[in-house]
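Working notes for the structure below.
Removed: one protein chain of the complex. Kept in place: all other protein chains.
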């Protein structure tokens, strides 16, 4: 019985050392790469081209010296800043009832290939979801999938962080594109 | 005494299982929704309109095809990008001594209602505070209160995260507005 007792004490001591050790060192080992929440959405962007003001959901508002605010610039649209207010849907149908709005901007930022930088939010105000998810990151849009950061959230998404994987689900010239967004939250509250 | 001993061992074992269980699962339960720090500030925006260059603290620098850089565009200013360097005060008086600067941009991003997307910092360099707080998020500015994310901080605000609740404290046509910002930090270091 004495040895059983000593084993128990040893057990506690080792455990204590492990805990104390891990709290002092970088917290790498405490973090889980298993998402605490997952969601999939689509959003739809119709860019203003001078003729579609009724349907357009986005517009060019910045351009390089060689561009203008109606037609996307040459050199892979380098320098075009686009503001958007796009409907979010649960499936890939533009005409499905929107469940929220994707609002923010993208800037085409490479001369030799299509690439953009994104800063935007998903804004929800329905019985299903209330609150917002904030995103930022590079979108090398010729890649099949691209990862950007979920940098914060409010309401139902209070303080969340995670990764959003973006896929171009449809692309129709320079008028319409649809993105599929797979959101994996790794910090939930 | 033997049973007491067994209870002790059982206790340790259950505890171990609890700890191991919680570190493997999403870390939801470890997080506190009690702020670790709270602050309230006001900031003041005077937009350049072609006549007020001395007092203006912000300026239109992006506009849609139907707009210009002196007058905010129709359709609820959709597409206007505004850069600002606004004084931060502790109360709602524009003429109070500024305690810092709110610097960054907002983009009006909805055609049918006033809404903006914000990316900015509070920059402090006084005896009271040194460092910066970085913000991003959607600002549906017709709502009484709006939540955006504190995405990071430096100096006195090293690595902070949280929620900033914005209220329009005053709004004078398209010349001046004042925002009250209630910052709640939930991650302090």
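Think of it as A and B in the order they're written, each chain with its own count starting at 1.
By our rule, a residue touches a chain if its C-beta (ideal position, glycine included) is under 8 Å from a C-beta of that chain, and two chains touch if they have at least 3 such contacts.
Computed from a prediction, not measured in an experiment: that's the story for all the values here.
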Contacting the left-out chain in the complete assembly, out of B:72, B:88 or B:136: B:136
Hidden partner chain, touching residue among B:85, B:169 or B:182: B:85
Residue of A:59, A:88, A:133 or A:148 touching the missing chain in the full complex: A:148
Missing-partner contacts on subunit A, residue numbers: 2, 5, 8-9, 12, 16, 19, 23-28, 31, 33, 61-65, 78-81, 107-111, 115, 117, 119, 136-138, 140, 147-151, 161-163, 186-187
Missing-partner contacts on subunit B, residue numbers: 1, 4-5, 8, 11-12, 15, 19, 29-32, 34-36, 48, 50, 59-62, 68-70, 81, 83-85, 101, 103-105, 119-121, 123, 131-132, 134, 136, 151-155, 158-159, 187-189
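Keep this in mind: only the chains that are shown with their structure count from here on.
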Subunit A-subunit B separation of Cα centroids, rounded to whole Å: 19
